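A single protein chain has been removed from this complex, and every other one stays in its place.
Here is chain A:
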């Protein structure tokens, strides 16, 4: 600790670990600390199961839950879009070589007390139970239009320029309210309806991301790492370590030390590690962040897969409950993983229900999600405050990431990562500059 570092990172959540990896590759000298004795912070996967029970101040799990080490329980539910930003970062950094993924088997949406498979292409749309015959045609026309839409080619606009309000774009295709709901929430993955008043281009891009992601591996657009999401921060931490980053777990950060308003170090016990900048999650700089909302998450252990009606239940699944279906402002997300994802023992399932908190009785808000999971063997409910930094850090050299939001995938997480990177480096991250990929074999590089 008695050296001087370019950056000290506090907390080994996914955001801080990706940044440690990117900055390590960029040649920065890094010290990365975490107060916990495990990697991942808020975005850890708890293992063994005993650690999850003790985190929630409960006595050890009953013996029928099997071997504790067979469990890897995510604290925050999210998926990777197969064609999304996190996958790009994984490929560009070569971290993908440490990980294996599986496709989430089913993508479903809740409508009229039932769950339906999300139709993602024209063919599926025509056989979907979500819409009547004429509506299917209109929906198909919308998908074809989006698929062809090219920002740079006005001919593809079909009279809907990029800055048209999305609600007007929907009207042009004559879609009814239910179809608008699942298109905006289950394909474009908006979590509320604010997007309807915003330019259509944003939603068009999101639907393209969904369908391109779906095209990669087939069953759904979502990827999920074997052994849980906690593998992601570990993989990026390894990248950072390979580039010389120093890792200390179980190391409290007692104080961020300033001189003239600028960060100069971090104190742990009676040691001070000196540095030119600190990057941390909000929990390490509570006086420099503001609360912007709350998320409720319920982790549920199940002895059965989530039922999808008549069809055989997929082991891994996402169900989106669009806000209008349950008279809310924000969607409720349900996901479930199983032994095939290496996160539970055989015949066990772990499901998470989450949403942005809107009332002072958050547990009541997620009831429609929990109802899809009954009977629930054990439930762990947490309500987390969401924080954002007060300042961008360019003056103080203290760069704080935002809390993990309620969204169901990592796109907003990556946007925040790239934003912290830009604030720290003074220039945006350039994907084309990173050469380390699958083509770069470690054998050709070598330690010196």
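Criterion: contacts are C-beta pairs under 8 Å (C-beta built on N, C-alpha and C of every residue); 3 or more make two chains touch, one makes a residue touch a chain; residues count from 1.
Rule of thumb we're sticking to: contacts and distances are computed from a predicted model.
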Exercise. One chain of this complex is not shown here; going by its UniProt record, which of these names is it: "DNA replication complex GINS protein PSF2", "Trafficking protein particle complex subunit", "Large ribosomal subunit protein uL29m" or "small monomeric GTPase"?
Worked result: "small monomeric GTPase"
For this session: Using the definition of touch stated at the top, determine which of A:56, A:227 or A:377 touches the missing chain.
Result: A:227
Exercise. Which of these touches the unseen chain: A:249, A:376 or A:425?
Worked result: A:249
Seminar exercise, completed: Filtering A:8, A:87 or A:296 for touch with the omitted chain leaves A:87
For this session: In the full complex, which bits of chain A touch the chain not displayed? Write them out.
Result: 39, 47, 69, 83, 87, 90-91, 96-103, 216-217, 223, 226-227, 231, 234-235, 237-238, 241-244, 246-251, 339-340, 342, 437-448
